[in-house]
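Just below is one structure, and these are the notes that go with it.
Removed: one protein chain of the complex. Kept in place: all other protein chains.
Order as written gives the chain letters A and B; numbering starts at 1 within each chain.
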Amino acid sequence: MTLLEEPIRALARRLRARELSAVELAQEALGRIRALDPAIGAYLRLTPELALEAAARADQALARDPAGASPLCGIPVAYKDVLCTRGVETTAASQILRGFVPPYSATVVERLERLGVVPLGKLNCDEFAMGSSNENSSYQTTRNPWDAGRVPGGSSGGSAAAVAARIACATLGSDTGGSVRLPASFCGVVGVKPTYGRVSRYGLIPFASSLDQIGPLTKTVEDSALVLTAIAGRDPRDSTSVEAPVEGILGQLGAGVKGLRLGIPKEYLKVGIDPSVRSVFDQAAATLERLGAELVEVTLPTTEFALSAYYVIAPAEVSSNLARMDGVRFGPGFEGDTSLREAYDSARHRGFGEEVRRRVTLGTYALSSGYYDAFYLRAQKVRTLVARDFERAFTEVDAIISPTAPTAAFELGERTGDPLAMYATDILTLPANLAGISGISVPAGFAAGLPVGLQVLGPYLGEATCFRVAQSMEEEAKVWRQLPPLSRVTA
Amino acid sequence: MSAAGESAWEAVIGLEVHAQLLTRSKMFCSCRADYLGLPPNSNTCPVCLGLPGSLPVINAEGVRLTMRTALALNCEIPDFTKFDRKNYFYPDLPKGYQISQYDLPLSRAGWLEFEVEGRTVRAGITRVHLEEDTGTLHHSGEIQHAAFSLVDLNRAGVPLMEIVGEPDLRSPAEARAYLATLRQLLVYIGVNDGNMEEGSLRCDANISLRPPGQEELGVKVEIKNMNSFRSVQRALDFELLRQAEVLDQGGRLIQETRGWSELEQRTVSQRTKEEAQEYRYFPEPDLPPLLISRAEVEMVRSQLPELPAARRARFQSQYQLAEAQARLLTGRPGDSAYFEVVVGAGVPPQLAANWQLGDLQGLCNAANLEVGESLVKASALAELLKMVDAQEITTRVAKEVLAQVFEAGGSPAELVQSRGLSQLSDPDQIASLVDQVLPRQAKAAADYQAGNDRALAALVGAVMGLSKGRANPEVVNRLLRERLPRSGG
Partner (left out) sequence: MSRLARLGLSGEELEKLAAQLDVIVAAVASLSAADISEVEATAQVGELRNVTRADVPAPGLSAEEALSNAAAQSAGFLRVPAIQ
């Protein structure tokens, strides 16, 4: 139906075989976006000129050195709008950054550009990545390509929807409490949260500095492995980034699950998982067992406190990270005759949406004297316990599996009135952020016609294990061969 | 004038000094650290500008220089230290927080000894920590009536060391001496340029009063905006009087921040920064902590240069100089280095000291230069003084040559040679000069023979003048006396 249905390696082969050009591929992508995105709302802005220029350069690079060019050369991609792109407006889906044109690009963007990707545009998300449904964007709504009345998940909802609707071959999102894995699950695509430090955060507009990681969203596991391999690696500009080998991620992809011990945390199954989601998960687990994995029950006792710890640490860090949004060096200016204090207040009041204000206030509270010990410090200690739980579990098993989310995609507007209910969406994903370990969501099946993802968690720097389990799952479930309703261009 | 004794209150003073470090780049990014004189906002990058998505990276040299300072101040350096965020809103603070150090600073618990009013005082140093400087604010028009403030971020991110002193100082004079000694130390060890006018060295003070003998501290007032040693002392003098007056009348003092007004010569209450005390410190998540090995501490310690007090003592013992001269020569590290080059070339220390502190320093002061900045290279001064020492030229000629070299540089030996300025000692030649002078100075000659010793000076001067200063004064003296015998011996 469309070239964008094909995995990256297949497209790479076609490009080198001159069956198509990168420019043609880019045009196909842009055409599909124009036809389909009005109903989906994944893109905040398109960069067609940049795309076609990059595609032309990619064609030249492929002609010059087809063997040496990266598999990503000429591949159309898009970035969550929390990633700075030099010369292209970057808003983090917030009004306070309306019109902000960064004079620099994020490291991950630079790395991909050097390999010759074709940048299609910037993707919608929850404002400053805060949210689980993408409904906190201050610009537009993004709809789930499987059901337009439902959320795509958040906060990288645009990134997931674009891949699901085949209007990008790969996208980058960011994951702080599940913001890549969750929308990947809701939209039936693959989403990765790398080990903390694996991928440079330089140029990522931060939410929670100690939890954020940039990760790919793609149709297939191999595509994600290709993208992750390309963006990973120590960056001198990010002091929290680590140097770690990436060869195993692609190298072990086809190793299968035979002989692997897969842990199922008993606490995760107790969190009120929708029966149809549970059913998909049980089937997935059974499949993996059939393929040769050993299923083991593990315990992560601190799970009950993880949600609370997260909702102290993340708001605390973001309240500080957003302090620089003062309207002075960027953002809306000050109107009329105001005092400095009024100017700050007014710029931030107009510029920040309700969820952002809620979390910034909560975070400010958690850090203030008198509350610091009871909240922030305590949460950081609980975090140590969460990390230790995983360390202990990983001495017994090679990877941990669970549903990515307690439910499939819910309806637009269903949880916006109840912050706590919204926060609970992340309950299965956020512990991995607290511990800094690696995680991936791979489509495992459907519940009432909606995609359900299997989450695979690996130890610190253990992506290779996560990916190979996910690959096995994908080969069995083959969800990526099915296309959502909103991905069909009606003539 | 010390008010403390008069009003029977004991002053308790502690100084907080901020010193910019002499690194080449900023503390958390690679922009230049020397920002003075650059067009506004031309020395920034996404990091120090606080653009969304930027991240800090620690400058290793900033850490080393702070460790060096800590060791020079006899502080303890812990195994583990980290940075924290200090959160507050101000236009010169682009990120809305300053990266600083809160509970686990780079060093603690040291001391500084200084001299004041003939006593040696040891004041405690609470801590020395590392942080980043803010941008600068300028006001359009008079500060009270300005409609706008203008922000320049060239300085934002420059490494700043904060040296917090214990409240061990008991008078404004002690505070001034502490500050002067600290400044000298920082310049000596090469971490700061000591410039208070340009703001690379800043000082705030905390002062409170209490009845003598009481342990409990009184209400503390913070004083800011003192831009020189003199204003530090004056501000504290003023504040001491102000507080004493309030207390004498049975009033109560407010814990506040006051700014020193150089114009009005008084402290003025300042509106404190909004919620200034609520900084919500938490560990900086973007910067991993630092583990400091004892080996590294020892390496920094071994690289400490000779400190002022030690150098002063050495100059006295090694060069047999008086304390006052030693103090002057070691006041600035450049001056002491200069001196040692001169002496190292073979000039007797006392001679070198006299000339460096006398004639040369005089020329330099008039031109607002340090001796090392003048055109008289240390080697040139040595050359000159060796000629003086060997009596190859007279003192008078030497002064002239020095002045010439000061103006235009060059080699004193060549100047003496080319202008034929070498000392004239041949008795026959001097005798012929004497013969020329005596007829013209008959009165002076007669006065001298009549018993007036001072008249000889005029005769000597005349011979010297005739010889263009070259005649050996001793020989002139001797010949004149021989020619003009006095009756009665």
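Here is the rule we use: contacts are C-beta pairs under 8 Å (C-beta built on N, C-alpha and C of every residue); 3 or more make two chains touch, one makes a residue touch a chain.
Here the structure is a predicted model, which is why all the values come from computation and not from measurement.
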Full-complex contact with the absent chain, from A:Y196, A:F394 or A:W480: A:Y196
Sole contact to the chain not displayed, among A:T107, A:S210 or A:S487: A:S210
Hidden-chain contact residue, picked from the options B:G251, B:P288, B:G409 or B:G451: B:P288
Absent-chain contact - pick from A:G31, A:P103, A:G149 or A:P485: A:P103
Candidates B:E16, B:E278, B:E306 or B:D447 - the one touching the absent chain: B:E278
Hidden-chain contact residue, picked from the options A:R114, A:K270, A:R290 or A:K381: A:K381
Footprint left on chain B by the chain that the document does not show: 23-25, 29-33, 39-46, 48-49, 57-63, 82, 89-91, 137-140, 146-153, 271, 274-275, 278, 280, 282-283, 285, 287-291
Positions on chain A contacted by the hidden chain, ascending: 99-101, 103-104, 196-197, 210, 236, 239-240, 242, 302, 304-305, 307-309, 311-312, 319, 323, 326-334, 337-346, 348-349, 352, 357-358, 360-365, 368, 374-375, 377-385, 387, 419-420, 423, 435-436, 460
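Just so we're on the same page, only the chains that are shown with their structure count from here on.
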Of all residues in chain B, those that touch chain A in their complex: 46, 49-58, 85, 87, 89, 91, 94-97, 149, 151, 274, 278, 280-282, 285-288
Touching residues on chain A, where the partner in the complex is chain B: 83-84, 90, 92, 97, 100, 102-104, 106, 201-206, 208-210, 236-240, 316-317, 320, 322-326, 328-330, 340-341, 344, 364, 367-369, 372, 376
